[in-house]
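A single protein chain has been omitted from the complex, and every remaining protein chain is retained in its original position.
For chain A:
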Amino acid sequence: MTRAQTAALGSQRFRQRKLSTKSGLAIVREEDLEAIDDEAQRNVPHVESGVEKVEEKEHHLQAALSASQAAAIGGKSATFYIPTPDAVQSQIEYEKLYPLKYSQPTSYLRFSSTVEDCVGCPYDMDEEDDAFLKSMNKKRNASTQCSELQFEEVMNCFEETAQAKQPFAAVDSPPVLSYDEIESSIDDYLDDHARQFAKDIYEHWKARRLEAANKQLITGLKFETGADTDDADPYVCFRRREVRQIRKTRGRDAHSAEKLKKLRKELEEARELFAMIKQREIWKKEQLAVDKTLFDQRDNLISVKQNLPDQYKEGDEDLLITQKQKKKALDITQRLPSGQLQLPRRSDGRSAEADLLLLSDWLAEREREMSLAIEQRIKQHQQWNEGYVDLTKAPLTPPLETGTGSTFRTATTEYLPTPPASISSEHSGDGGIDFGTIWERRPAMD
């Protein structure tokens, strides 16, 4: 049901008595019905019949509808048929025209040949052709008779050639093709036997084409020609649909929007992936350049050292080869004091020693900062607690002595239920519940 229909139905219903299509309805027998509220009958939405208004009024339809209406209400009524022109048995020789050829396969039929595949030669000779063929065959001896099918093939050859060579014959009315113009295609279309009739049949074909103003002999449907007359012509049928117009509905719109969004997201991800790959390759390239520089410099060093043989020291070769990580770690302390020719061991050029030193420094610094911050908070906490009794501590564990530096760790864990506000939340303000505030208000509530 469309939105509009639903709305229309809704507006027709009364609030209390509206029919909900979703809720279960009891099924009752007519005799079990006690009171029927006829008033409410009218509140059932009226549903359109789906027949055009004008045709709804037609006598026969009305008669049929009221007959079935009467039956529904319980009255007696014969089935009423809308009168239609009758179909009658044909006098045609059906058995001859439709021989018994069909035997049903056991499995369901699967079939994809088209009508064109199944009708053989598309030219069907008519009475006039038949008369001509008979008279033509009379003039020939028994061995050179033209069969109906051969005749049709020749005619079809002419028709198709004409159609190919004069595709706009219906519009520009050119003269009927001469035999010479057709001859070339005869060889392509016809077998040797049929070819011998071509000349005779051509005269017949030409006469018929002239009679028909050089239009096709097989009367076909009228398709669109692109002329303005097409639109008003009821005979013009089966126009091609240029582009099927997509009917817009809200659902369809939302659906396509969703699809497009998804597609965009996926494409975006693919793009990012490629950008990252590109970046990685750039970095690889840079690394190679650095490695090469390193290599060159080492090479340089070697040549320098070769020129200064007395400076040679045992173990210097190690400097010229990139060491394995493990070895480097072990050698650190050993190497520290050794002289000015000390070279970085890692490809990134940073010295491993510097790393180590920095880390210990950093850790020490951090520890200092932390203990400072903790000290401050303890002080702060004590300040807040001045003049108050913290009852929240009691249910958990007995309060400990306010600790100094050495005991603060235990102290803070014990105080978890009323944690001091972190520095960051104090500053940001909108960082959630401020425990400090709760703490301060608590006495007032008691």
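By our rule, contacts are C-beta pairs under 8 Å (C-beta built on N, C-alpha and C of every residue); 3 or more make two chains touch, one makes a residue touch a chain; residues count from 1.
In this section, contacts and distances are computed from a predicted model.
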Choosing from "Vacuolar fusion protein MON1 homolog", "Cytoplasmic tRNA 2-thiolation protein 1", "Histone acetyltransferase ESA1" or "GTP-binding protein", the absent chain's UniProt record names it "Histone acetyltransferase ESA1"
Missing-chain contact, candidates A:130, A:187, A:268 or A:375, resolves to A:130
Those residues of chain A that touch the unshown chain are 1, 5, 17, 19-31, 33-37, 40-41, 43-55, 57-61, 64-65, 68-69, 71-74, 81-92, 94, 97-104, 108-116, 118-121, 124-127, 130, 148-149, 152, 219-222, 227-229, 231-247, 249, 252
